[in-house]
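One protein chain is absent from this view; the other protein chains keep their places.
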Amino acid sequence: MIECKLFLAGEFVSTNKKLEVTNKYTGKLLTTTCLAHREILNKAIIAAEEAKQACKELSSYEKFTALTFIAEELENKKKHLAKVLSIESGKPIIYAIAEIERAAQTFLIAAEECKRLPKEYMSLDWTLNGKNKEGLVNYFPIGIVAGISPFNFPMNLAVHKIAPAIAAGCPIILKPASSTPLSTLELAHIIAKTNLPKGMVSILPMDRTTGNLLATDDRINLLSFTGSPAIGWELKKQSGKKKVVLELGGNAGVIISEGVDLKKIIAKCLAGAFSYSGQICIHAQRFVVHPTRFDEFLSLMKKETEKLIAGDPLKKETRISCMIDEENAKRVDEWVKEAVKQGAELVCGGKRKKSFYEATILTNTTSKMKVSAEEVFGPVICVEKYNGKIEDAIKKINDSKFGLQCGVFTDSVTELDLCFKQIEVGGIIHNDVPTLRFDQMPYGGVKESGLGREGVKYAIMDMMEPKILVK
Amino acid sequence: MIECKLFLAGEFVSTNKKLEVTNKYTGKLLTTTCLAHREILNKAIIAAEEAKQACKELSSYEKFTALTFIAEELENKKKHLAKVLSIESGKPIIYAIAEIERAAQTFLIAAEECKRLPKEYMSLDWTLNGKNKEGLVNYFPIGIVAGISPFNFPMNLAVHKIAPAIAAGCPIILKPASSTPLSTLELAHIIAKTNLPKGMVSILPMDRTTGNLLATDDRINLLSFTGSPAIGWELKKQSGKKKVVLELGGNAGVIISEGVDLKKIIAKCLAGAFSYSGQICIHAQRFVVHPTRFDEFLSLMKKETEKLIAGDPLKKETRISCMIDEENAKRVDEWVKEAVKQGAELVCGGKRKKSFYEATILTNTTSKMKVSAEEVFGPVICVEKYNGKIEDAIKKINDSKFGLQCGVFTDSVTELDLCFKQIEVGGIIHNDVPTLRFDQMPYGGVKESGLGREGVKYAIMDMMEPKILVK
Amino acid sequence: MIECKLFLAGEFVSTNKKLEVTNKYTGKLLTTTCLAHREILNKAIIAAEEAKQACKELSSYEKFTALTFIAEELENKKKHLAKVLSIESGKPIIYAIAEIERAAQTFLIAAEECKRLPKEYMSLDWTLNGKNKEGLVNYFPIGIVAGISPFNFPMNLAVHKIAPAIAAGCPIILKPASSTPLSTLELAHIIAKTNLPKGMVSILPMDRTTGNLLATDDRINLLSFTGSPAIGWELKKQSGKKKVVLELGGNAGVIISEGVDLKKIIAKCLAGAFSYSGQICIHAQRFVVHPTRFDEFLSLMKKETEKLIAGDPLKKETRISCMIDEENAKRVDEWVKEAVKQGAELVCGGKRKKSFYEATILTNTTSKMKVSAEEVFGPVICVEKYNGKIEDAIKKINDSKFGLQCGVFTDSVTELDLCFKQIEVGGIIHNDVPTLRFDQMPYGGVKESGLGREGVKYAIMDMMEPKILVK
Partner (left out) sequence: MIECKLFLAGEFVSTNKKLEVTNKYTGKLLTTTCLAHREILNKAIIAAEEAKQACKELSSYEKFTALTFIAEELENKKKHLAKVLSIESGKPIIYAIAEIERAAQTFLIAAEECKRLPKEYMSLDWTLNGKNKEGLVNYFPIGIVAGISPFNFPMNLAVHKIAPAIAAGCPIILKPASSTPLSTLELAHIIAKTNLPKGMVSILPMDRTTGNLLATDDRINLLSFTGSPAIGWELKKQSGKKKVVLELGGNAGVIISEGVDLKKIIAKCLAGAFSYSGQICIHAQRFVVHPTRFDEFLSLMKKETEKLIAGDPLKKETRISCMIDEENAKRVDEWVKEAVKQGAELVCGGKRKKSFYEATILTNTTSKMKVSAEEVFGPVICVEKYNGKIEDAIKKINDSKFGLQCGVFTDSVTELDLCFKQIEVGGIIHNDVPTLRFDQMPYGGVKESGLGREGVKYAIMDMMEPKILVK
């Protein structure tokens, strides 16, 4: 077992602080990585500062070359990387492969977008004194970016910070989740082969105390955080003068309207509900179903849920495996039990075995129960009916402190328009679950689900600062 | 009765060639305008050439000031102008008022758009040899614009050429329709009060021979023609090196799907069918109705059509009046008779009295009959059913050499998407008739219905020439 | 003397808390306004919440109508409003008139931009699983906006928050500066005449404690602050989950290169240096001059500065008058004295009489002296030379914690390009002073000068939240 080194400004370095990484399915120790302490982080920041000018001067040709190289290498090493990801996270291998493919796609998009960084050219002669005046707005890198990424998409959610930073010409220091640092450290080995300035990318696992410095250190210009609402909003408070982007969680809903062919949509619903045990920001947690279709939907979901193959994430037929740790499985178990005690009906699932929690369907829940009101981040869904009017379904979805995405199954133009206008979220997914995300689209939440948008082009925008030349 | 003078490069001038303009409703002589001959046109072109540089140098402030002034004056003089328009064209006064309001709106949009002329700023460092290279694209006036506008919207369709030309900084020579030159000559009096360069606008009624010079003269850089397909395509052939934009006619269709509330839409259908006696490029000529709704729709339309108030266009209750001339009324009469002879059924209407032709509904028509295949440009519609599948409705609409706009009444997302993707037209109007047009939207047809798009911003684009500065 | 009422959600109301407003030139009491206390603010927030949906549903036609009405009323009442503004702020009347004109222009731009709110339409079929997918991004109002505006442009800097908020469809609560609340309360009387929803606009003078609630109250979604860096950055810390835009100050620089015709630019330099006694965020504070032109420039500036007419701001020949209060005049006096003690040379000015401070030129200053390093916000400039290489001038400008705008006088493409790329500011003004701002351009600073950009379209962007519909 080889110890993993940190990726500090283009070099792989060891430290005396260690982090043990386990195989999430077996629970056994997998490997040890070094942990960055304050001093290492300081070095990364200094290196980033020194690299700033070189990063800013990279041509789009140079960035494109590096970014497409990384994309290709991710594709080339897909099998290996997916295996690492699956083991460290407990994510079923078919989803792990899909994640590596998406990470490659994210780098490819960044490669293309770095040629198309925003630039504006405008007339300024709208008033008498502006005669012959024009403005050129160019967007320059904002400076040093700090990224904090979560365990649930250990590769692609880190890539959604790294790839845009490279495209924007910003040095970036990334803190991966402590439970799943291996994917990004594998990525570091690919990045190390490019010609990007040495100080441009650092990937540093670190404990929370050190990680907080990413929010508080004044030399950092942007903090881009993906993770839990509690931590995210706290970091914003500590962020001093820097810009902050928060991609947090939610309790995403799905509306199923009257005319829908349930057999056609059930596979999507199942995937939205239980992929990676619901440990997804846009996990389809709350199903709101037309009253005339409720019974049929519930029984179909139950039937299909019970067919889900559980087990070793490395097996390609596995669709549900362990959760990230036992602590979370226990939390989910408690929430479900509490809900049942409060009157919810358990349709299926509801059992825990160590870190494994069964795919669970509840009904008769209320919007006050934790399984509905909070981000469950586990394989649990609530299926309820609305009164048949789309306005009621919308009201139910909006009865939440979160607002990330929402799926809407309907063929009615009127219903879809109302949903788009009135559901308070960052994205409405038509005829699909909220769990759908394309890496180029603007992605992010409203209310307590976040601040700002990711999606390569949108993340790049946040990493750039406009400057106008008035001529 | 005062003779109307020509508007030649900012001056009102007389010529010895005259044009008699009649009151279309009474048929009596209304007034006489001068007609431009070749010499006058030549003067207008020379003045335009001399004004070119001054027009190009106008700031957006200067253009905005002139364009908003014109917009306000049109509003101020709305009543008078609408009356002139109604009399010279036979258009019911409520539609004439709406047209003047739209013309004011068109100038207002042009005022706003001239501040937002297209400009691009792009990186050119996509390849090794492009390091540090950037491009600035500015759009400059294309040069002299010739506009030819038709009788059916004597004011607003002329304004759709004049307003963009001013916004773009191009001198323009406009030939109004010979039957309805008065509205634009009234407009000329407003334009004359602005500070625009004298040679920037000429409004010159002329006979067809002289008008053809607008296509053939090499000093003119763009010909923008709105009128009949036959003339439009012929002018393109003669247009030499100049750019050509053609806004021609069609036989626009309407699809009425199953779930539609017919009572709610019947007023729109009626207006689309018979406003200004169908003398509108986007007249709703062909109705294609779901088989289960066909009978109800036909009887509703018949009932409402028979209630239409016909008569003096100056009365505010009038909804249908005379056609532009007896020749066209005869032509429509012949087409309807021919259709009936070929098997069509006359549901209502079908009678002519001089230049007045009744609102007429036909069914059992085929796509080969002139009333369906050609642009009827009269108060005649064909109502047919489709087989209940939207694909069949689309096929029926596409079975035409024209393709301007199409109305689609449906609440189905699937149907609407298919219509948008597959109907071969320039515009799909959801839950309304094809007769709807907003003056800022891109407007124009495919197939034999035209070449290019109008709509202020789009017309401006055609009147400008990009120039890149590679730095 | 009539007491001014607050503008609370469309109504003018009195409170028992009072604020005395003085004539800044005479120092005498001018009038009394009510001050909003916590309860009033709470009412404003509740009214804003209730108006949210109505504001969101306003069509661009409705917003345009209101915004152009306000613009026209500002123009109509320009003389009166400029007088009020001049008296409450001590701003010379010619600048006060210009400010009202700009405020009208800002409303006009907002009127036009509300028709052009951002919307995106994109293909999402970049990957195999995206076949036939598309995305529509619409931008919805972010919710309740709180605006805090400063004394130096009492009207236009408030308008830069109110006009975009109306255009975006957001309710706004504006806190004007306590020393100059009258201009915006006059504006309130104009706004009250529109048909905008009652709760959409509140204009509430309040003390700092109450004002801080604008940052801390969770019902407010965006805080847009214009004012001093110290307060701005402090408010960001307290801002909870809301978005924050900060428009702060700076110590803007001007570079004067070798080939410049000094006589042609001296009037601009003078205006940049001493307009409104330098109480402008983009006051031209630091002049960096080519060594061969230094002496000539300094003597020209001295000569012209000594000709500046000081006195009653209401007289149209006045170019410099009192500062906002004696406290600030004393502070400036101290800074100048301290600089001289530290080695600076006083070229002219340097005397204070109550709140009046002379136009003052210093040389031999260093970047550590307060007059150079801090935002002087008074009629004081530092004139220094660079070593003749543009890189040195840039370095001198960048040697500052601020970065708002910078003026560059040069005819060299190479120099201008370097300045645009390397000067760390929000705007480079070519051949003019940094004090130039057009109301449509993106405006704002980097480093400690702010966060985000204003300029109508840019402010609107910050007040809207994107939502994607994936179809």
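Things worth noting here:
Letters are used for the chains, namely A, B and C, taken in the order the chains are written, and counting of residues starts over at 1 for each.
The definition used in the following text is that a residue touches a chain if its C-beta (ideal position, glycine included) is under 8 Å from a C-beta of that chain, and two chains touch if they have at least 3 such contacts.
What you see is a predicted model, and the numbers here were worked out from it, not measured in a lab.
Touch with the chain omitted from the figure is made, among A:E62, A:E99, A:E112 or A:D432, by A:E112.
Within the complete assembly, B:P442 is the residue of B:G27, B:G311 or B:P442 that touches the hidden chain.
By the touch rule set out above, chain B reaches the unshown chain at residues 105, 109, 120, 122, 124, 126-127, 130, 133, 135-138, 140, 233, 236-237, 240-241, 243, 416, 420-421, 425-432, 436, 438, 440-443, 446, 448, 451, 453, 465-471. The chain not shown here touches chain C at positions 59-61, 64, 115-117, 119-123, 125-128, 130-132, 134, 136-138, 410-414, 416, 430.
What we mean here is this: only the chains that are shown with their structure count from here on.
In this view the innermost chain, defined by its CA centroid being closest to the centroid of all protein CA atoms, is C. The distance from the centre of chain A to the centre of chain B, each centre being the mean of the chain's C-alpha atoms, comes to 50 Å. Between chain A and chain C, the centres computed from C-alpha atoms are 37 Å apart.
For chain B, residues touching at least two other chains, in rising order: 115-116, 413.
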